[in-house]
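Here the complex is missing a single protein chain, while all its other protein chains stay put.
Our next item is chain A:
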Amino acid sequence: MPPKFSTAHKRLLRELKEITKNPIDGIIASPLNDNDLFHWRCIITGPNDTPYEFGIFEAILNFPSDYPLSPPTMKFLTPIFHPNIYKDGKVCISILHSPGNDPLNYESADERWGPLQSIEKILLSVSSMIADPNPNSPANIDAAVLWRNNKDKYNETVKKLVIDSLSL
């Protein structure tokens, strides 16, 4: 009994179809291999007019078996200096948090994960989070402090990493 046609499986398949038909601007996302819909890899390009511009950031998305009830997790593979991204690449953003899962209560419920959210919405939110860090949920303290106190230095650090990752 191949459990292929679980709700999660079918939903992921539909989202893949949707993303394939209508690709998101500046973002590539697809499953890691042809057998497994629960691990995706994606590339997000740095938003314009930010120090991340021209950066190409790769990340992986890991989906739970009760998706879309529970959110996936996301982790960047490309080094990225950002207040809301842990040093190991894990992303801290309200859309990836279940409503019950907010100890500090700083995120409003409608921004958080719910079964109506989607891969597309996650990637778009992460892309706009890259452009506009959320100072309330720092994941990388160094980046958060620098972002608040010394924008020039912050921009410089971000840019240097971007240049390094492009091997310029």
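Assorted remarks:
The rule is short, and it goes like this: contacts are C-beta pairs under 8 Å (C-beta built on N, C-alpha and C of every residue); 3 or more make two chains touch, one makes a residue touch a chain; residues count from 1.
Just so it is clear, contacts and distances are computed from a predicted model.
When the listed names "Serine palmitoyltransferase 1", "Protein farnesyltransferase subunit beta", "Postreplication repair E3 ubiquitin-protein ligase RAD18" or "tRNA (adenine(58)-N(1))-methyltransferase catalytic subunit TRM61" are checked against UniProt, the chain not shown comes out as "Postreplication repair E3 ubiquitin-protein ligase RAD18". Within the set A:64, A:79 or A:135, the residue that contacts the chain not displayed is A:64. Note on the undisplayed chain: of the listed residues A:39, A:87, A:121 or A:148, the one touching it is A:39. Although one chain is hidden here, its contacts on chain A can still be listed: residues 1-4, 6-8, 10-11, 13-18, 20-22, 28, 30-39, 41, 43, 45, 48-49, 53-56, 60, 62-66, 68-69, 72-73, 75, 77, 88-90, 98-100, 109-110, 114-116, 163, 166, 168.
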